[in-house]
Each structure stands twice: as C-alpha cells, then as structure tokens.
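Got a structure for you, written out below as structure tokens; questions coming shortly.
A single protein chain has been removed from this complex, and every other one stays in its place.
As written, the chains take the letters A and B, and residue 1 is the first residue of each chain.
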Amino acid sequence: MRKDLISGLVLLAVAGIYYSWSGAIADSTLSDEVGAAGLPHALAVVLAILGTLLIGRTLLARKPRTVTVDDSTDESDAGLPRAVGFLLFGAAYVIVLPFAGYVIGTALLIGGVALYEGAARNWTVPAAAIGGGVFYWAIFVKLLGVHQPVGSLIQGLF
Amino acid sequence: MTTLLDIIRLLTETPLVFVAIAGLTWGILGGALPGISASITMALVLPFTYTMDPAQAIALLACVYIGAEYGGSIPAILIRTPGTNSSAATVIDGYELNRQGRAGEALGISLMSGVIGSLFGLAMLILLTEPLSWLALAFTPASYFGLGILGLSVIASMSGGSLIKGLAAAIIGLMIATVGTDPISGVTRFTFDIPDLLGGVEPVLVMVGLFALTELMCQSGSTTVTQLNQKIRIKLPSLAVMNKLKRSQFIGCILGLFEGLTPGGGGSIAAFMSYNEAKRWSKTPHLFGKGSEEGVAAPEAANNTVASTALIPLLSFGIPSSNSTAVLLGGLLMHGLIPGPRLFEQSAQVIDSIYVGSFIAIIAQIGVGIIILPACIWLVNRPRPYRAGFIFALILSGIFTLNNSLFDLGIALVLGLVGFLMRLAGFPVLPMILGVVLGHMVESSYRRSLVLSGGDHMIFLQDPIAVALLSIAFIFVAFSLSRELREARKAKIEEVPS
C-alpha cells in the first residue's frame, strides 16, 4: 500500500499549504462570525485528519491486505510518463495559441497528438490537422462567434 | 384568454415551428460542445433575438435551453465529457455503456428519458405554476443549507470502497469552491491577485479536467489498444426496456421538479441525487457504475425536467434559479417583458408561445436526435490517434469559450493531471465534483443562516424544510454506511478461502 502512504502525505501537504494560504484572507468587519476564513480553516483541519487516518491505516495494516476494489485496475503506473506527455501537448497549445492563432494552433495540436498516439506518418496527418483546425474555426469562431485568439503572427501579416 | 383555437393556430403557424426546431438544434449543438454550457448557448443566441417578435424570441430561448440540457449528455456518453454541468452524473454509466459497445443504446435511453423529463416538466409548468411557485418561496437560507447537505450526503455512497478517500476528494472539491469572492463579506480568497480567479473556478472546468482529460490521458497511457467496433446506429429503447426504466425516470422527474424550483446547481444536484436514488431503489443496484441503463435514465430525466420547471420561479417571480434562466430573464427584459404574476395576464401570447414552442421542441427532439446521433457515434469511432487529437482540441476550444481565457485552459490541464493521479491512487473523482458544485451553496447558506439567527445553530432545527432535508440526509448516510460495511464484510468472507 505504498500508494496510500504517499497519498496520505500528499493530503497532509495540501492541507498545510491551503491552511497557510488561507492566512492571507482579509479580516473584514463586513464579515460574519464564521468569517471568510472560517470554512477554509475547517476544511484544512478535516483534510489533515483524513490524511493522518489514511497513513495510520496503512501503517497499522500489518500484512498487505487485499486491496478494496478501486477503478485504477486498468491503468498501470508505467503509463504515467506517456500520459503526462499527452498533457504537455495541451500546455504547448496554451503557449503557442497567442502567437500562432486559433486555426494554426488547433491544427498543430491535432497533428501533434495524432502522431504522438501513433498515427501512420503519411499525408493523412497534415490533412486531418489542417482540416480539423479549419473545421473547429468554422464552428467556434464563425458559427458561435467566439473570440478565439487571432494570433500575433497572423495579425502581423495584415 | 387561451382557447384551443389559439393553441392550434400557434401549432400550425410556420414561424413558431421553425423557431422551436431551430432553437432546439442550436441548443443541442451548444450543449454537446464541452465547456459551452446551456447558459452560454443561450447567451450566444440572445443578441439575435433582439430584433425578433417578443413571443418568438422567448420561445426560441426556451427551446435552446431544452436542447442544451439534452445535448450535454451526448459527449458525456461518447467521450466522457459532460457538455453541461448537469450531465456530469450521466457520465458514470453512460460512458461505461459506451465502453461496452452499447453507445447507441445509451444515447437512445438518454434521448427518451430526456423527452419524458421535458414533457413532465412542461406539464408541471403549464398546470401547476401557481401552487409550485409558492413552494419556491418557502425556502429560507436554512432550507438551502439542508438541500446542500442532502446533496453532499450522496458522497457516502459514491466513494467506491474507501470512505476516507471519498471524503478527502470531497474536501478538496470544497476547497476549490472556496476560491474567488467570499459570498458574505465580499473579500477575495485564494485569488493571488489573478483576475481570472475572482469569479472562482467554474465547476465545468473541474468536470472537464477530471473526467475528459483524465480519460484521454489514461487512454494515451494504456498499452492495450482498444478499438471498439460500435454499431453506428442509435437504438431507441423498446417498450420492455422503457418499462424497466420507469422507476428511475420517475425519480428523476420528481427530483428535477424540485431542483427547478430552487436556486442551486441548475440541474446538477437533481441529476446526482436521482442517480443515487435510482440506485437505491433499483432491482439491480450492483449494475450502477458498471453500465446501468437506469443510471443514464434517472439523471437525464432529472436535468431535462429542470429545463422546464426552472421557468416556474422565473415567470412567477422574475427570479432566475440558474445561469440559464438568468439569460432568459435578460431576454424577457430586453423585450420589455417583466416576469411576474401579471405577465400571464398582460402577455398571454408570450406564455402560450413558450408552452407551445417547448412542446414542439420536445417532440422534435426525437427526430433531431435520430438524425444527428449516428453521426456523433461515427465521429467518435475514428482511429484512436485522430480521435484523441480532435477530442483534445474540442475540449480546449470549448473551455476557452467560457471566459475567453487561456488561464482557464491551464486550470483544466492541471485538474486533468490531478484527476489522473487520483485515479492511480484509487481516489474517486465524483465526490470532488460534488464538492465543487455544492460548496458555494452550502457555505453561503450556512453562514447566511447564522447571520440571521445571531450565531444560533437552532435556526436549522426551527425551519421545517431544513429539518426534513437534514433528516433525510442523515438517513441516507446511515443507510449507505451500513450497506457498505455489510458488503465489505461479505467481500472479506468470500475472499478468505481464495
């Protein structure tokens, strides 16, 4: 149950950080008796207790008990780097969007993810990427009228 | 005075039919796009209604609302992304059915349950607006606290094995809900001087992060490539199936009715609670979470009911109980219509066209669903690399629409990572989502009640509605705990021989 031990420690850390952040909440006479910081303090304490319980339960269990059914059975820890890598495409999208603009950014995201997920390296990838970028642009920008970023790159051209 | 002739005239008038179907289709599209909530879908169309005839404009908005509440279930089932807040509960079993290759069935059930919920809601709106509106008035801050706690009590049965982990997830959800402007004093909390955080973290960001992004990451991380060969067909439930589902649909309708009347999560509380109740009263509760048809029917009946019953407090008091009805209120005001008792006398035509338009939209929903759903199923069955790229881009584009903010994209990505790690460590995500959805309501109504009573907790025991709701919550928790303990013991006994 190493996972539970780590989880418990993470919960304690979250509780601690959250509690210290809640110190920055202003104390106003417009507030009530509970106060703006009242619930945050209570939540931090309860989370710390839960974290402690989780750690305690893990340490007290002498021999590795059969794990209660959880839904993590089909994912292994080995997938973690790959999965985080997948998420990095999203982070890159957020960074690229203001420069490249919506259509190009979206096309890059679709193409990049497709290659990452093992699409065959042929003409389909760029075609789907560009097609997808234009398609989403048509839906979100043209049809729904959302102001997706134009991109400084595109703006510079005109 | 409304006569049958008026209704027939409205029914046969081409523009209203056109308006209703156009509104419905637009609503389904908007609702189905992740991140674009029912209220945004309505807000996007609002400026266009400005130049329309008032009766048609309002009917259009009402039909968009109906469509959007339904549309949210499509991505919930197909790509584990709730299109709207209130379709989060549909994700649980809807996506599970999809994984089993039964997407067509799940979509059919959600469509028909939605239609039933909408029809029930509309009937309540037409027949019982007057008495029900006074029920809405009976809710005091203490009652809202009771309602919020009742919603949170669902966590006990949604923790999937480990109560400690479930509670911890719920606390983290509640922590996320405290970000933003304090509901009582107005001071900022955990905003770090970032303007994007002033309004708090939108629940839909948390849902998209925890459900959809986590799922995409898991698929990317999993070594076994699963490619389902889904039948690209929508399967409407047979009469026998409908008969089996009627209890869960009934539960959904009743809970949806009440949530529509009261300001709150705009359908999400009703959806979660009806899921929970359908499970409790089901003959096959063990199927819940593993692909239960009832698990789709109940929340879908509930959130579609809300789309009609939420109009009751709006039309009778001018009080919007959700963001979506707030947009509808804006639509009414733009046309110089003031909701309230006199609206029914002075602008009977507007009221009639809401009723008739909604009715047309609900019936048309079946047809529109049958046409567009096969295309949706086809889309999500493209080869995995492309599907992943398109879904990722769709989700990120949708989230951006919320506030035109790249910061929101960052929040969703971080929550995706959190959700993934939670899965690895065996933490359930549903309690966290409930915490985010209900945190604000529980905290503000609790503190508001104490301000009213001068710090005396007796206020919660003096309010009959609060007492009733809190006792039900208490019974629920006790019931779930005892059942969980029993099952755990049983599981242990069974494991011993092996």
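Following the convention adopted for this analysis, a contact is a pair of C-beta atoms (placed from the backbone, for glycine too) under 8 Å apart; a residue touches a chain by one contact, two chains touch by 3 or more.
In the analysis below, contacts and distances are computed from a predicted model.
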Per UniProt, the name of the complex member that is left out, chosen from "Sarcosine oxidase subunit alpha family protein", "CheY-like receiver domain-containing protein", "Sulfate transport system permease protein CysT" or "Tripartite tricarboxylate transporter substrate binding protein": "Tripartite tricarboxylate transporter substrate binding protein"
Which residue of B:Thr188, B:Gln365 or B:Ser397 touches the chain not shown here: B:Thr188
Residue of B:Leu329, B:Leu373 or B:Ala388 touching the missing chain in the full complex: B:Leu329
Residue, one of B:Leu33, B:Cys218, B:Ala297 or B:Leu343, that touches the chain absent here: B:Leu343
Positions on chain B where the hidden chain makes contact: 39, 43-44, 46-47, 50, 136-141, 181-188, 191, 193, 195-196, 198-199, 263, 317-320, 326-331, 333-334, 336, 338-343, 403-405, 444, 448, 451-452, 454
Residues from chain A at the interface with the omitted partner, ascending: 26-30
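Here is the rule we use: only the chains that are shown with their structure count from here on.
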Centre-to-centre distance between chain B and chain A (centres being mean Cα positions), rounded to whole Å: 22
Chain A contact footprint on chain B (complex, rising order): 30, 33, 36, 44, 160-162, 164-165, 167-168, 171-172, 174-175, 178, 182, 184-190, 213, 216-218, 220-223, 383-386, 388-390, 392-394, 396-397, 400-401, 404, 406, 409-410, 413, 416-417, 420, 423-428, 443, 446-447, 450-451, 455, 488, 491, 495
Chain B-facing residues of chain A, complex: 3-4, 6-7, 11, 14, 18, 21-22, 25-26, 28, 30-40, 43-44, 46-47, 50-51, 53-54, 57, 66-72, 74-80, 82-87, 89-91, 93-94, 97-98, 102, 106, 109-119, 128-129, 132-133, 136, 139-140, 144-149
